[in-house]
Structures are given as structure tokens and as C-alpha cells.
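The structure is given below, and queries will be raised subsequently.
With one protein chain held back, the other chains of the complex are shown just where they sit.
Right after this comes chain A.
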Amino acid sequence: MAIPSLRSSGKCLKKSALTFLTARDPVMQCLAPRLSRSMATEVQLPERQVYNPFIPAISRRPPPIVPDVLATVYSFPDMEPLRFTHYPANHLHLPLRRDILHQAVVYEASCHRGMRKASTKWRGDVHGANRKIRPQKGTGKARLGNKKSPMLRGGGVAFGPHPRDMSMKMPRKMYDLAWRIALSYRYRRGELIVVQKVQDLEMEDSWWIEKIMQHNHWGNEDGRSLLVTRRVMPKLFEAMNGSKGGQPGAGRHGIVKEESDIDVKDLLELGRIVIEKRSLDSILKDHSSDLNKTVPSAVYT
């Protein structure tokens, strides 16, 4: 605390010396207006606040204003830039948080694993009587209780598997944040390509879409791409992902998925995302529960 005050007092000294000189010397006096002109823009100093014990000393500083980000909207197959759109920085320009992405990806995988159904019966669950199957003594054989013992054939299983839920939990707001972090990461690297609308193909043949992928440098040589559409487009999906027992499709160049079918891991997996604008908007809208903009209130307008 002492150093800035010292410094400021030093500045004051210098300033007073300068004013003294300029006031005395006539040459300096006539030069003064030009010399004393400061090059920096003058800023009005903030008024010194009087300490008031009833006003909280630490006032919360408002968060820095981050400008909206621009994204270009392209037309789909010919990739002609149509227009720009704005997205708020807390949607598409969030800082990368690897830990949150990690948690989201692990959470999704665990939910996909879901319920394990394997089930066995312990000796208490096995159907049968509790009758002692042979006398305790005198047979020359081992002591046995009932026939449901896990040692015997047909008995229960000791330490066998039982149904269990493998899914983890994740706070909704964190998960939504992870979605937007993933999209922001893609956006900053230029790997989020927003297209106006994707139309279904005429033929299921993968040749056409393969050419499109390669021509735009979205293909296998460039890290493959995820194509996200609003709804399932049967012919495009077949051309891209292949069909059962039919053609293999253009899967080596990427994947096409419906908007409701993608998750955070899909967003991070391939080289880039080509997404319909309405799908992107809908994803951002659905995954913004952590952006609490309204204060809970009992006053309804």
C-alpha cells in the first residue's frame, strides 16, 4: 500500500517543480503551453469515495462485456456465404474447460451403459426346501446343510452379478455448459460450419455426397466431419452412413446425425461440425439452463 502513495507523492513533487519553473522563466513561460501539453488523453479521475460503514466495502464488479461473435451462414451443397449471424459470447465463445467436457463425456458414456441386467440367485433366492440333505455325522462324507448351498450343483451363486445402474449423475447446468463449451471450442478453431438448410438427396448413392465432402475438404484426409440435420433425411442418411446389407456409404468421410441424436462427445469427436442453423439455435436454446436471466418473482406482468 505504501509504494503507490510514495509514487504519487513523487509525481506531485515533479509536477510542482515543473509548474514552479514554468512560472518563473519567461522563455519557459512562452514555451509552456506547447511543452506542457500532455500527449495522453485526459481522463477524469474517479471521485474519492468517503468510507461509509453502512455501504458494503466490496461492491461486486460487473462482469466484463464480451461482444457477440459472428458466424457465417452458408448455403449447403455449394457453400456460398449467405449472411452473418450473431451469437452471444456465452453461447459460442466460452473458454475451454477440459474438466467439464471430460465430466460430460464420461457422464454420457455411463448413461449409455445404463442398466446392467445380469442377475443370479443367491442361496436364499433359489427355490427349494431347507431340509438337511444328509446326517451331520456317520456318513464319512462332508457336512452339508441344504441343497441350495453355493457349493452344490443347482445351488445359489455366491458373489454373482446383480442388476445395477451404471449411469452417473451430472448437474443439469454443468451439462448444458459443457454443450456450449464444446461448440465454442469448435467455433474458435473454425470447425463449426453453419449452413442454412440441408436438403435430402435424390438418390441413396454415396458418390455425390462423397464428392461434396472431398471438395470442401471435409473428408477422410481432413479428419472427417459430423453433419447435423434437424430431422432424419432417409436418402442422405443412407448415402452417408450406409445401409444394412446394401452400399457401405460415405462413412469414411464422416457421419450424418439427427439433431436429437447428438451429444457432447459427437461434437468433439470428428474434424469439424457442419450444422444446420436451426439445429444450432435449438441446441443452444435447450442447453442454456445455467444462464439464469430472470430473478424469481411473484410479480407477473
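Things to note:
Just so it is clear, contacts are C-beta pairs under 8 Å (C-beta built on N, C-alpha and C of every residue); 3 or more make two chains touch, one makes a residue touch a chain; residues count from 1.
Assume contacts and distances are computed from a predicted model.
Selecting from "Large ribosomal subunit protein uL15/eL18 domain-containing protein", "Ubiquitin-like domain-containing protein", "Cytoplasmic tRNA 2-thiolation protein 1" or "Translation initiation factor eIF2B subunit alpha", the unshown chain of this assembly corresponds to "Large ribosomal subunit protein uL15/eL18 domain-containing protein" (UniProt protein name). Among the residues A:73, A:92, A:183 or A:201, only A:201 touches the chain that is left out of the figure.
The missing chain lies against chain A, touching residues 74, 77-81, 98-99, 101-103, 105, 185, 193, 199, 201-202, 208, 211-212, 215-217, 221-224, 265, 268-271, 295-299.
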